[in-house]
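Inspection log for the structure reproduced underneath, given as structure tokens.
The complex appears here without one of its protein chains, the remainder shown in place.
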Amino acid sequence: NIFMGSFKGHALPGSFFLVAGIWWTGKYSLWHATRRNKSIGSTRLAGRSLQRRLEIIENSGVCPPLCPTGMLAEQFLADGPKLQLYNFAEKHWEDLMNWQHATMYLFFGLAATVSLVLHSTEVAPLALDRLMLAVAFFNEGFLFLYHLHGRSMLDVHVHQLLLYAVFAQAIVAFLEVFHRGNIILELLRCTLTILQGSWFWEIGFVLYPPSGPEWDLTDHSNMMFVTMCYSWHLAFAMLVVGVFVVRSRLKRTPPMEMGLLKTMERDAESEDDVL
Amino acid sequence: NIFMGSFKGHALPGSFFLVAGIWWTGKYSLWHATRRNKSIGSTRLAGRSLQRRLEIIENSGVCPPLCPTGMLAEQFLADGPKLQLYNFAEKHWEDLMNWQHATMYLFFGLAATVSLVLHSTEVAPLALDRLMLAVAFFNEGFLFLYHLHGRSMLDVHVHQLLLYAVFAQAIVAFLEVFHRGNIILELLRCTLTILQGSWFWEIGFVLYPPSGPEWDLTDHSNMMFVTMCYSWHLAFAMLVVGVFVVRSRLKRTPPMEMGLLKTMERDAESEDDVL
Amino acid sequence: NIFMGSFKGHALPGSFFLVAGIWWTGKYSLWHATRRNKSIGSTRLAGRSLQRRLEIIENSGVCPPLCPTGMLAEQFLADGPKLQLYNFAEKHWEDLMNWQHATMYLFFGLAATVSLVLHSTEVAPLALDRLMLAVAFFNEGFLFLYHLHGRSMLDVHVHQLLLYAVFAQAIVAFLEVFHRGNIILELLRCTLTILQGSWFWEIGFVLYPPSGPEWDLTDHSNMMFVTMCYSWHLAFAMLVVGVFVVRSRLKRTPPMEMGLLKTMERDAESEDDVL
Partner (left out) sequence: NIFMGSFKGHALPGSFFLVAGIWWTGKYSLWHATRRNKSIGSTRLAGRSLQRRLEIIENSGVCPPLCPTGMLAEQFLADGPKLQLYNFAEKHWEDLMNWQHATMYLFFGLAATVSLVLHSTEVAPLALDRLMLAVAFFNEGFLFLYHLHGRSMLDVHVHQLLLYAVFAQAIVAFLEVFHRGNIILELLRCTLTILQGSWFWEIGFVLYPPSGPEWDLTDHSNMMFVTMCYSWHLAFAMLVVGVFVVRSRLKRTPPMEMGLLKTMERDAESEDDVL
């Protein structure tokens, strides 16, 4: 099976989440900067229609081609189950892993479809797109959770660390249902997506090292190193997001008007003096 | 015992929750569509009194006949305990399962009674009905949780999966105490209710297959398949709710006025530009 | 030791929490009814100074005499440790149970003292009293949690069920820091306090039956019965609180003005139409 249990099988989703995380970071830091500048002069509606168009492009241009492709690839490539679920001859389930991965793609595809419908029509409240995203991440974590039975200690551990990022993403996306447009939550979600992406690569390197000696999957000090490594990946993801934030904001705000902006923005942004 | 440990014993509550979930979905998507249109012209009070009448019908017409019937059936049908709790002769508890199911009915009956009182009088704040619903679901999950001792692996697993839906319903209903009328939470609860209903059917088919061979309750690959199956049930439940939402909203909103509505509605609906 | 490991040792805290729960229920349902009527005519300040005086009486008249008495009793009665913590002669800790109970009293005493200071002076924000209550309940649960090592199955189980009520109380009190004056949360806390009180009595009856045969502490069906029993105690607690709510509200609201009140109150109470 080329999809899991191989270096490539982890590098592929890793790259996908890395790209998604960086794209989102760019999108949200751009919007946040635009929102700020609107208070100087540009019209509100311009920003909104741009935002809507960007969402439609993202959801129609990226997921609809990608998700069905992923599902079909899981089914028909190499040793996929080819839509056969149960092997009645030999009385066992056919390639359950591929079916599980196809199910994960299905939920991300659903989330993208719903988001597309929401942003191009007026059928339901916008907040549904975050709920669908939360469900998709939760579903991914849920399937992984029951994936780990009977593996070796380090294998279980690196996947558990992955689950922290996945469930944290689900929770943050669910919080966004109630705090839509909160830049802090959006950036946190971006950070966790990048973390998930880079951690997929790390899993590939640890479990299926493309070069060099194999890791001892039962050594406790390896487990401790991997835990610390996870912290470093988190710091790296925060750094990436931080660079985007600093660049996008500094470029756009003319320094002379800072003092003015500061006061206006504060009122909306923080409840520092409310208590 | 005809109520549990049988295909019928799972199909019955399954059908109940399926019907309840679909009824709620219809009710909430109807209300949400009505609320929207009110901004065009109809009076606010009309919608409110209709809403109140619907709640009273739901709570007086459905639960009062159903819950006591269920409790009596558990007690007196076939091999029920007939209100006897402890068998002093043989020194053991009498049909604890039936007593537990009767207790579950009791809490749903309480929730319906309180809801009926709240909507027809002015005794207490409306939000209490969601709290009672949360308590009823929590109680159901709580009794199931201590129900599973000593069963086989797959049996425990399918019931654990059921518990996810039950406790999630309890949490969502509790959140509704603070965010009453939030359509996202209402639809999420509907989805989970349908999921619980269809999963009860699935449990029936897995543990007591009406036709075909028995399942191997200790096979790990069966467990993995069942987990994935749960995801499919969730996707199915989301699909059902989605169809209702799309139908009820599209029918009612005249397309020409969409642009206008959009702006008005946004202000209330999303905090997209607040930050 | 007369305080724990005996019927009386559980009946005492049970009675305390029962009384506290019923007192709180009366207080909150009275206030809620008063608040409602204020919209008809009475001045706001009157209600507030009454409320403040009631709080001061509660916190100065009840806890200051009770908590130190409890702490002293734990220390000096019968076989208490008499302030000796470590027995250097025999190299063991002296009556750790009594010390733990004294610590629990200490935290409830602290909460009462802080509440007294807050309501009689202007030193700190009022919400601190709920935080202190949350800490006191959390501390109680925390000490019980590490109390159960090495006991028999049923003994552990009945105390775990107690912990559900205790930690739920801590969480509800913590939520009240942010939603102060929310009648739903206040009533929920009252219900849980009554549940805790009546469950203490139940523990006494199960572990130290004053008459009749001893319970088999290792029988699984006993455990299942006890779980169901917990649900019944919860239903009983909800019933008690419900009676208070219905009585206090119906007595005070003249039926003719109901329609008027309804509209006014709704606006503040529910966000039914906000979405």
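Things worth noting here:
Labels for the chains are A, B and C, by order of writing; each one numbers its residues from 1.
We adopt the following convention: contacts are C-beta pairs under 8 Å (C-beta built on N, C-alpha and C of every residue); 3 or more make two chains touch, one makes a residue touch a chain.
Small disclaimer: the values here were computed from a predicted structure and weren't measured.
Among C:Ile22, C:Leu72 or C:Leu126, only C:Leu126 touches the chain left out of the display. When the omitted chain is restored, the residue from A:Phe7, A:Tyr146, A:Tyr208 or A:Phe225 that touches it is A:Phe225.
Of the candidate positions C:Val114, C:Leu133 or C:Leu154, contact with the hidden chain is made by C:Val114.
Residues of chain C that touch the chain left out of view are 32, 35, 44, 48, 92-93, 96, 99-100, 103, 106-107, 110, 114, 117, 121-128, 131, 135, 139, 142-143, 146-147, 149-150, 177-183, 268-269. Listed here are the chain A residues that touch the chain not shown: 179, 183-184, 187-188, 220-225, 227-228, 230-232, 234-235, 238, 242, 245-246, 249-250, 253, 258, 261-262, 265, 269-275.
Here is the rule we go by: only the chains that are shown with their structure count from here on.
Contacts between chains trace an open chain of neighbours here, each touching only the next in line.
Centre to centre, using the average C-alpha position, chain A and chain B are separated by 30 Å.
The centroid of the Cα atoms in chain A and the matching centroid in chain C are 43 Å apart.
Residue positions of chain C touching 2 or more other chains: 275.
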